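One protein chain is absent from this view; the other protein chains keep their places.
In order of appearance the chains are A, B, C, D and E, and numbering begins at 1 in each one.
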Amino acid sequence: MRLLVVNVNTTESMTQTIGARAAAAAATGTEIVPLTPAFGAESVEGNYESHLAAIAVMEAVRAYQGPYDAVIQAGYGEHGREGLQELLDVPVVDITEAAASTAQFLGRSYSVVTTLDRAVPLIEDRLALAGLAARCASVRASGLAVLDLERDPAAAVEAITEEAVRAVEQDRAEVVCLGCGGMSGLAERVVARTGVPVVDGVAAAVTVAESLVRLGLTTSKVRTYAPPRPKQFRSWPPPVAAAVTGAGTS
Amino acid sequence: MRLLVVNVNTTESMTQTIGARAAAAAATGTEIVPLTPAFGAESVEGNYESHLAAIAVMEAVRAYQGPYDAVIQAGYGEHGREGLQELLDVPVVDITEAAASTAQFLGRSYSVVTTLDRAVPLIEDRLALAGLAARCASVRASGLAVLDLERDPAAAVEAITEEAVRAVEQDRAEVVCLGCGGMSGLAERVVARTGVPVVDGVAAAVTVAESLVRLGLTTSKVRTYAPPRPKQFRSWPPPVAAAVTGAGTS
Amino acid sequence: MRLLVVNVNTTESMTQTIGARAAAAAATGTEIVPLTPAFGAESVEGNYESHLAAIAVMEAVRAYQGPYDAVIQAGYGEHGREGLQELLDVPVVDITEAAASTAQFLGRSYSVVTTLDRAVPLIEDRLALAGLAARCASVRASGLAVLDLERDPAAAVEAITEEAVRAVEQDRAEVVCLGCGGMSGLAERVVARTGVPVVDGVAAAVTVAESLVRLGLTTSKVRTYAPPRPKQFRSWPPPVAAAVTGAGTS
Amino acid sequence: MRLLVVNVNTTESMTQTIGARAAAAAATGTEIVPLTPAFGAESVEGNYESHLAAIAVMEAVRAYQGPYDAVIQAGYGEHGREGLQELLDVPVVDITEAAASTAQFLGRSYSVVTTLDRAVPLIEDRLALAGLAARCASVRASGLAVLDLERDPAAAVEAITEEAVRAVEQDRAEVVCLGCGGMSGLAERVVARTGVPVVDGVAAAVTVAESLVRLGLTTSKVRTYAPPRPKQFRSWPPPVAAAVTGAGTS
Amino acid sequence: MRLLVVNVNTTESMTQTIGARAAAAAATGTEIVPLTPAFGAESVEGNYESHLAAIAVMEAVRAYQGPYDAVIQAGYGEHGREGLQELLDVPVVDITEAAASTAQFLGRSYSVVTTLDRAVPLIEDRLALAGLAARCASVRASGLAVLDLERDPAAAVEAITEEAVRAVEQDRAEVVCLGCGGMSGLAERVVARTGVPVVDGVAAAVTVAESLVRLGLTTSKVRTYAPPRPKQFRSWPPPVAAAVTGAGTS
Partner (left out) sequence: MRLLVVNVNTTESMTQTIGARAAAAAATGTEIVPLTPAFGAESVEGNYESHLAAIAVMEAVRAYQGPYDAVIQAGYGEHGREGLQELLDVPVVDITEAAASTAQFLGRSYSVVTTLDRAVPLIEDRLALAGLAARCASVRASGLAVLDLERDPAAAVEAITEEAVRAVEQDRAEVVCLGCGGMSGLAERVVARTGVPVVDGVAAAVTVAESLVRLGLTTSKVRTYAPPRPKQFRSWPPPVAAAVTGAGTS
């Protein structure tokens, strides 16, 4: 089977990292196709960028030529999964939800540890809307931005590990979901320090998507995720030329 | 003061209707500026179109030249208010939330009555995230689409009124919020049939926005709605030419 | 329009302070009429006194001669709003609820900071019953009584400000509602120290009441707030002479 | 031990009925002292009358001469229990809460069946604040007023029984609490028709009060129910003469 | 009346302690019959042992010869009460639930303090399923095991008392339920240090059971607790010989 794994930001190197993680978790015979949106922010760290990513991800999937069996939205706490479910007939899996859902099989409660404090509300909202908040002990942030991670990876790993320890000791989490991209050695460090299972959202989403496909299950179309009704759209989608040549802005 | 009232779809006539309702509710000295997004769907009836509207509304506000004191997002149950709050320093008011918040001062519980069944989950989610669900007795839909409204307005008014009656009698609503655009005579008909106060979201949002401005209050910037961090965007916003000349699609 | 702003205790000087705050928030053309109950406690700091205030406020409104457009109950976390809604045809606004409702438009969560610890449960109950608890991050108290405020205002301001800082930093509040009467400079100090919007309940209630009146909306009478049924009352209301000459007790 | 059982309305015959029910449930050695408030409504059917009853009950207890071991507030869904707890050192038991608490030992969920529809919100609020709502399947009303009960008792019993049947069959209640005063044969009829245990609030409250007294437990005074702080009250309590001679009003 | 008080573990001395506590709380004329399960763990400290205790308690009750009026399951946070309710026609009272239910009459919120940290989730689940979690401020553990209690009783009492103090000061509990067996002087010490009422589950359960019996109320049989349907069981119950001679295992 073929799974599209769509990054939410426009940074190709992150797409490659995500793709590699997905491939490592995939079963034999599963092909992972990583996609990068044609427009949007280089990193998604807030509501504006997340709303933009929502449609950028949808356009990236629509632009993909060729068949696929499921789509994974590979952003933590981002908007847009519902829209993808309307557009597509195949299963759509959000990594935030896949991680939480997987964590719930491993312990009585779980925490999410992420980087920026401002991502916390987005993740909390995502979990609440998905019906996965009841066993969420906390969503914690290290306070570091993505760029900080690159400047001093060792310090970043340590800061996130510290929050994971607090989640286990203070919030009584029994599982930790990592809500931030693949810093090398992070999961191992958190396991070593906390002694609890650590769930990676991309890997979890791959197994969820594979399972849905194998069981022959896909999105219910009776109400919330029914296909969009036929209608006129003005100036959308943007012409390919615009998408390709538009200048970046800050 | 000047309030931007932004329609979520691209239908100019609906923008005018919304603008007129807003102006009717505005205090002396309040200027209402209705805006129509430059791209998006002719009507917003689902998640995909709503996600698209989210950024279209943001771009419409960004494109507006000149000062303003607050922004009203005039779509029922739509995405995007959080992103606008990040981008702007002035208050942002969503009509779904303004209607519910107003209704709570009038009765112990309220219902929302809208047109399409598929809008119900979006409205429910919006209310839940805004912390306004506890006193929501129900969100009900008449099952009619916007186009149905135009084809047989009298029947549409009757269908919605019937749902309002059910909300009051079966769900024990004490106030009704109308989650659909200005059909003439609708509110009067619902009041006459149910005997409960009927809240119009646009009118409510105008008074909320005016109040916030007069009290000198605006969006908290300490966490969730902090301004976007400086960063590179690829191919966004779309060039003006694309926005102006892009062909509609169905 | 004319708004009755009813103090919950019998201290005239507090009525005047409340009236002045209300007048400062009122729109041009709004007349503020401050009222003091004819009986009850000099300050309301607990359930017994609050239950007493509930009916004292109702009697004060009933005793008022002349027309009015809405009533504001100006006590934080007090009983009685529901009874007033039964008795009156005009809108009734509680300042606890108006503050919370306003705060929800400004940030993802809010905290209330008050003086006495024993007021916390009353405020929490009020918010829960009003359906405004979901986005309440905390209700915090400085531990100081009203009299302490008068003895050392600077220390009182500082103590309350400290709690506001804890609400923002520890409870993740993004807005602060001040649940205690007009200490000069308090709001400014809290804004300066926390950087979050600060909502004053009396000012918020004035704008809510004005909005309801302008929109032509008033309390739903179909169930919870239907007028009292005709019936005999024994020894109530107390004769005017008693109310005027009754001796204070401790 | 001696238990004060305080009616919430001023109708002596109802006080006697309540007293008889309490005495029937009391253990050997328990003395039941029924009390009628000196002022208030002849029946309590709404918030205004309930707020008034709250203080009337408190004054009735304060006026009682002689020792007692606990107090039962014998009104369904009424305000005021919290105030009594502040004033007294002995346990205070509300019949609404005693019935629900007892019901929870008998089945997985319970319903309350009462007379007037407008009592439903008061009962729901009382249960919510007491932390007893999670297993409440419904609060249902027959739509009959107290006076209807007297005019046609057989029809009233039948109407209430019908609601009890609906509670069991439609709401899946496994226990029924009767939220209305002693109609002869009502409990037997409901048991016969529904097959579920029927809890009488007054009887339940007597056993709860006796248990608390025997276990040597009384109200916690550390925070919410601490005694009122010393302070001045204006014109309260009303002079005895006023309470005795005040004319009834409608 | 006769109450069976069933220990959940196989340690006879604990059965005797529990029986003594029950007898001390019982009314004149109530006979307490303490029972020890014929199989199971010497102490119950986790889910496996608790599931085992669930059926051991049921078998102990089934093996009891002679009449009885109610059954008390005397384990804190254990499984099995629902099964007993199916098997029996008389009331069944769990001490965890009796303590919480009693505590709710005494203060606005309560905490449970127990010994082992791993008991916390079981107690929380028990309270949640019983509909008693809304006013539960916290479930806290001292971290000591039962054996620790015996090795250094004074230290154990002190450790538990410390947690009770934290419950009152940090979690705002107004009542404490002791979720651990009879250490001498524990309740007195907690009362002395915290100033809040302390509820013993066994004593509370005795008064609840007595009350239900006296009111003529027993378990609803319409749905959840209907008797087991007639059917074949394989190899159960275990033959008496096996129960008597089976060797202990670790």
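In this section, contacts are C-beta pairs under 8 Å (C-beta built on N, C-alpha and C of every residue); 3 or more make two chains touch, one makes a residue touch a chain.
Note that the structure is a prediction, hence the values are computed from the model and not measured.
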| item | value |
| --- | --- |
| Among shown chains, those touching the left-out chain | A, E |
| Contacts of chain A with the absent chain, listed as residue ranges | 25, 27, 91, 93, 97-98, 101-102, 104-108, 130-135, 168, 172, 174-175, 194-197, 199, 203-204, 207-208, 210-212, 214-215, 217-225 |
| Chain E residues that touch the omitted chain in the full complex | 10, 38-43, 45-52, 54-55, 58, 79-80, 82-83, 85-87, 117-118, 120-121, 125, 128-129, 145, 223-226, 228-239, 241-250 |
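We adopt the following convention: only the chains that are shown with their structure count from here on.
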| item | value |
| --- | --- |
| Equivalent of A-B within the choices B-C, C-D or D-E, defined by over half of its residue contact pairs recurring | C-D |
| Residue-number overlap at the chain B/chain C interface, same or different (half cut) | same |
| Inter-chain centre distance, chain A versus chain E - centres from mean C-alpha coordinates, in Å | 45 |
| Junction residues of chain D, two or more chains touched | 121, 223-225 |
| All touching chain pairs, where touch follows the definition stated at the start | A-B, B-C, C-D, D-E |
